[in-house]
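Beneath this line is the structure, given in structure tokens, with notes to follow.
Only a single protein chain was left out; the remaining protein chains are all shown in position.
All chains are identified by letter, namely A, B, C, D, E, F and G, in their written order; residue positions are counted from 1 within each chain.
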Amino acid sequence: MAYDYAKYLRAGKIPHIWCPGCGYGIIMKSIIRAVDGLGMNKDDLVFTSGIGCASRLPGYIDANTLHTTHGRSLGFATGVKMAKPELNVIALGGDGDMTAIGGNHFIHACRRNIDITCLVFNNYIYGMTGGQYSPTTPKAARATTSPYGNSDNQFDIAQLAIGAGASFVARSTTYHAVPMEKLIKQAIEHKGFSVVEIIAGCPTGYGRKNKLASPAGMIEWQKANSVNKVQWDKMTAEEQAGKFPIGVLHQEEKPEFIEAYDANVGLS
Amino acid sequence: MAYDYAKYLRAGKIPHIWCPGCGYGIIMKSIIRAVDGLGMNKDDLVFTSGIGCASRLPGYIDANTLHTTHGRSLGFATGVKMAKPELNVIALGGDGDMTAIGGNHFIHACRRNIDITCLVFNNYIYGMTGGQYSPTTPKAARATTSPYGNSDNQFDIAQLAIGAGASFVARSTTYHAVPMEKLIKQAIEHKGFSVVEIIAGCPTGYGRKNKLASPAGMIEWQKANSVNKVQWDKMTAEEQAGKFPIGVLHQEEKPEFIEAYDANVGLS
Amino acid sequence: MAKAEKIEIYVNLCKGCEICVELCPVDALEMKDFKAAVKDLDKCIACMQCELRCPDFAIEVYKQ
Amino acid sequence: MAKAEKIEIYVNLCKGCEICVELCPVDALEMKDFKAAVKDLDKCIACMQCELRCPDFAIEVYKQ
Amino acid sequence: MAKEVKFLQGNEAVCEGALYAGCTFYAGYPITPSTEVAEILAARLPKVGGRFVQMEDEIAAMAATLGGSIAGRKSLTATSGPGMSLKMENLGYGYLTEVPCVIVNVMRGGPSTGLPTGPGQSDIMQAKWGTHGDHPAVALTPSTVQEQLEETVRAFNISEKYRIPVILLTDEIIGHMREAVNMPEPGDLEVVDRKRPTCDPKDYLPYKPEADGVAPMADFGSGYRYHITGLNHLEDGFPSNDGKLAQADEIRQEKKITDHYDEIVVVDEMDTDDAEILVFAFGSTARSAKEAIKMARAEGIKVGLFRPLTIWPFPDKHLQKYKNKVKRIIVPEMNLGMAILEVKRVMEGTVPSIEGINQIDSEPITTITILNKIKEGK
Amino acid sequence: MAKEVKFLQGNEAVCEGALYAGCTFYAGYPITPSTEVAEILAARLPKVGGRFVQMEDEIAAMAATLGGSIAGRKSLTATSGPGMSLKMENLGYGYLTEVPCVIVNVMRGGPSTGLPTGPGQSDIMQAKWGTHGDHPAVALTPSTVQEQLEETVRAFNISEKYRIPVILLTDEIIGHMREAVNMPEPGDLEVVDRKRPTCDPKDYLPYKPEADGVAPMADFGSGYRYHITGLNHLEDGFPSNDGKLAQADEIRQEKKITDHYDEIVVVDEMDTDDAEILVFAFGSTARSAKEAIKMARAEGIKVGLFRPLTIWPFPDKHLQKYKNKVKRIIVPEMNLGMAILEVKRVMEGTVPSIEGINQIDSEPITTITILNKIKEGK
Amino acid sequence: MAKTQIRLSGSGGQGMITAGIILAAGAAVFEGKKAIQSQSYGPEARGGASKAEVVISDEEIFYPKVMAPDVLVALTQEAAEKYSKDLVDGGILILDDLMVKEAPKGNWKIYTMPIIITAAEKVGKAMVANVVTLGALNEICGLVSTETLEKAVLSRVPKGTEELNKNAILAGIELAKACKAEGGCCCGK
Partner (left out) sequence: MAKTQIRLSGSGGQGMITAGIILAAGAAVFEGKKAIQSQSYGPEARGGASKAEVVISDEEIFYPKVMAPDVLVALTQEAAEKYSKDLVDGGILILDDLMVKEAPKGNWKIYTMPIIITAAEKVGKAMVANVVTLGALNEICGLVSTETLEKAVLSRVPKGTEELNKNAILAGIELAKACKAEGGCCCGK
């Protein structure tokens, strides 16, 4: 029997709006397998998102879904979670949504260590608006607003999250569909703020302009350039150059925000 | 001869508005000695700030000074610097200004590595508005909005800056008036984005509510709890607990944003 | 080696991205009229790569 | 040990925060009518701590 | 039994009103002169099972406030000018998605940072037009500390009843002054809770209006799984590019407010029956206006007070009664002329003279200033 | 010699206008349907020694735009509804500190995220009232691609001349359509540069107005060291709590615009001399209005077009000419009724019927719709 | 020619928008006609079905969009179905025979021709299907002179592709001629 994704999908909403070969469909399937694998009750499950291609995801999932304004996914998620801490809140968005316009909410959610799972779909570009460079677009890459190649430096989203205080930080790619599913599960189970950065191909906005191969080629690229964290730590700086580590990159025990608050003000 | 601060001060603007014992006057003096020590031309010197007690500083300095909106110091500074890269731009603000409302501009300026010197006056509180807790207010500390003690986790501003990609990151305190001066000099001379976090006492907004001693007591506290980076690295986690490192915490060579841009688009 | 009993491709869902075809390790799939199609079911080793990575819920592999 | 020739305190600038008084290692300063004042110039070792840390440009130490 | 009398600051009375109305969530970012609202609720909310959070900025504060309401709590945020400007985008989201909540704007002086500790009434027009796009708006303007409490309760009621963010547009004077307040006991004031769905979850349409133009709203996590989006959407909540339906939905949203004008718009009219002169005044300015009118009446001048407690929707219908009736309207306001534009629009040239008193010098407009204007005879 | 004719997209024409006006700095954050402005300038600016930067959000974009201008460059930013709402706080800072720059708002459909790829005209009122506090405002509404270019130049000119941020309020239709444009050569169009001080730096007072109400503005780094603050300030630029002076300064700022109404406000009036019906239309909607009027005239109906190219300041003076003259005014606009409120205010009941055509269904208002309304005879 | 409303449609990458721009620019810049080109976008600006619209007229054009096209070109089935709905009675419908399996029904003059195949096989580059389209469209509708079309095309294509594009125009003209000759379909079907 093939996997029954339909259980968590809203009837009649598929096909989704994503372009042919967009990596986001792969992520959506991993998310569904993760929440299904954890046996999560759809009534207690909340997805929030901002604006962008990635942020269209919640519309397809049969849960409590909140498609907010650009960058503000985590702000809304914080309100929902504080009002009803018993809900499982997954906040997601693109690299632009979460780390450009939404960067402040991202670092503060990390700092607070509020028990929200944050999924950053990193396709190295502003997909929805037609391919402008984002804070993660590689140096020298072409985007509609970097006709001479990108001059800007890049965020390492995972390092940013760690620097800001997140207590669980992981990275995966659409090539690693099954490990990604496991990381998402771990992130959801982690008590505190958890970040999973997921590298995904955007053939329309990024691939075309950067003479990257087909959608499949972008997936192969992810495979070729990602290195498991365990192995990464053994590599020299030269060996690491141009590659990125995947897996759980950081995990620590730290007081969760609402628990700490409730204990402090006498609510628990 | 006593030090001639007047050379860099605007005539008739002193006494400043800061409370008795506020650490900011100490910082202002270190800044003046730093720019004076570097022999900087006041005509080429720009100070930008946001809103808060710290952000009132530019009004006192005889330079090109820009007191902007809350949190936006670095946004304005980026415009000024890109329009005239030959100017020396120092952007400053309080812990709230730079890391609460201004957090996004802070991390993006770090990422871009634009050649601006950023001074964060960290008094662990929103001073100007009367003492609400900020992203750096210590756990359990009292503030007007944490009547039960602060439940929130804290930013380590230096770690945040490093995670975001800043190429020079240092920390000092008002106790260390002379080392602070040197760090500010180094920061100004560094090509790229440089951050100096300066711990300062706010007797009015923070001290009073937290049964901290006098203004001098707050300075003594800084002395007692800061550890030089070199020594810090040799300490065990237990020894480090409750203390913080000072000095240059991170420094790297990295392409400066405007230089990279100009080279890229054919402007240089 | 595992085998597939059936590979279901929903042409109404398939957007023709070729991911399944290009990632199939044994070349069991092909493109036909801009949609994925089974080229040779016998070749299939039921590795599930195609199903896992199809972004459009368009391909399902039933193991034997 | 260095000595100070003169310690100038500008009472119009002094806000009476006591930083200088409390941080002076040799107890050469004191508060008088809520302002800093020199208690004993002879004691002063011209360490400049008071001048450096006065937030209000209110105290100047002239070394001998 | 006599009511308890408390001596409260205006901002404190807002908190009492919010608690009375059943508010259990506050998300904010501090700004003078609204900070007391946050400070008091930080202490009080936990005592009623509520939570308080200080967000990283006003944008996040507005987002969290809406999020809290979506999960079922009556939610409040308070701010002032610069913070209000920052909230505009998410406020617009609140309108389009019809999420109830209350936003307190304690108006201060000046544009930009301006005169932050002084009072102002310059955000009147922003309260209606600040965010982009079409949307209905409700804003209330109390004049006394008692009204700070009562209008906060009313703000929550309107917000819950009509699924709309409501702005309490007060100012630094009322926010910071202290006056005696008769504390309402449970039952004294009406408290409205939003309609929640009772249908089978699978039949739930989050934007299918009932007769009053308002759809029941389910709390997230209550078994009604649905979608909320800031894109134009259909009755089922899902986005649609159908412009005709989008237009119909936005007209429905405007109408849910305009159709209930009589319930929403409250105006205090004093001495207007025989008035030849009308003073249109709101908020703290209305206090001086009232006194000036009493003094003028004592001198036999036929002047009356028109004091809107609801400034948006603008009290067109109430004001139209005075068309072709009064000879002058005086509009004192702490701005360079905002409400007066609306008054002119409504009166359609039927009043020989409509005159403003515009003062933005950080001082309240005094009784004498208004009295003199009344007497000026123009 | 015949002018060069180029076939340009509306957003492209904005870029041509900006470059013609001498713009050398752009800071923005992408948003549909304004992105082409950024994309084109990213390529073009370096060729004229200019720089382009994509900031982290619209707030930073507005800040950097102002910063660039303060350091002496003519600066531009472009956005659309949600981004415009986010810019409001810093835009207000630009007003109070009197920093020239141009903000392009390519209006799209709906409040909040709305109908992002469709057109709208619902940000008209926001352009005047979006930020808190009192301030003057200038906004221009081109109707053709040629005007996109020319009005951008004019926007820069007004901005430089009067030290004020100017909004180019265009819409998705004009922004995205392509038309032939007669390219102006150097000298064809006036290009104004801000007044810069010539006095001794130590005598420089950055807010001391000259006869025109405007003070010369020094570039940062040009030897004139001065202070800029969003607090109310004195002529020397330093903050002051003196409310009386703050009030005087804000009135001066309003007046620097209202006193130059004749220079700033441009209106295109067609067939109005004998008109009994006036169509008040702006932006893309005015195109259909023009055609409808031509068709109606052909049928002998006395109808004329009133097309403001400057929507703020509102063309009160131009419009007043038609008081007690026309019998009807029709106001077609892609919103639920905004400009019509202003028209009503100005006409003060002297026009028997003022009627709106309000359409927010993501489609332009057609010629036929307007023609039918004209013929309706009410 | 008073006013002609033309719609060019297909899927994201087929260059229909460029084709629309070239056609309108040709009419406006080289023949002094009035012309407006416009297009519509999906939810924000991304891939999918797309259309370009062109209005050409001797007189000023006010309303800039196509209300009901006189001519529709559709290079995909989806486009043909979606955009033919408001094609005027008696209008012209030009379809690609490969991509459009089933022509929409209506009282139109329908031309079905192998545009894509011709571009790929005869001209030698699938990418120039849009220029082939222009050649065919203009031959059928006589919107601008062939010189104008050539100038307009050459002013908007990358250097070095001039010959290719000229051939594409000619191939399009040929297709149209054949098609007209055979009464609407030159695919031999």
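FYI, contacts are C-beta pairs under 8 Å (C-beta built on N, C-alpha and C of every residue); 3 or more make two chains touch, one makes a residue touch a chain.
Quantities reported herein were computed from a predicted structural model and do not represent experimental measurements.
**Q** Of the residues B:66, B:128 or B:143, I need the one that contacts the missing chain.
**A** B:128
**Q** Kindly state which of the options E:73, E:87 or E:290 is in contact with the chain not pictured.
**A** Only one listed residue reaches the unshown chain, and that is E:290.
**Q** Which of B:19, B:54 or B:141 touches the chain that is not shown?
**A** B:19
**Q** Of the residues in subunit E, which ones touch the absent chain?
**A** So the residues of subunit E touching the missing chain come out as 5-7, 32-33, 35, 116-117, 173, 176-180, 284, 287-288, 290-291, 363-364, 366-367.
Just so it is clear, only the chains that are shown with their structure count from here on.
**Q** When A-F is set beside F-G, which has more C-beta pairs in contact?
**A** Higher contact count goes to F-G.
**Q** As a test of understanding: of all chains, whose mean C-alpha position lies farthest from that of subunit D?
**A** G
**Q** With chain centres defined as C-alpha means, what is the inter-centre distance between subunit A and subunit G in Å?
**A** The computed centroid separation for subunit A versus subunit G comes out at 42 Å.
**Q** Between subunit C and subunit F, tell me the centre distance in angstrom, where each centre is the average of that chain's C-alpha atoms.
**A** A distance of 55 Å separates the two centres.
**Q** Would you mind pulling out the distance in Å between where the CA atoms of subunit A average out and where those of subunit C do?
**A** Roughly 27 Å separates the two chain centres.
**Q** Considering subunit F alone, which of its residues make contact with at least two other chains?
**A** In subunit F, residues 32, 35, 46, 56-57, 59, 82, 89, 93, 112-113, 116-117, 229-231, 363 touch at least two other chains, as defined above.
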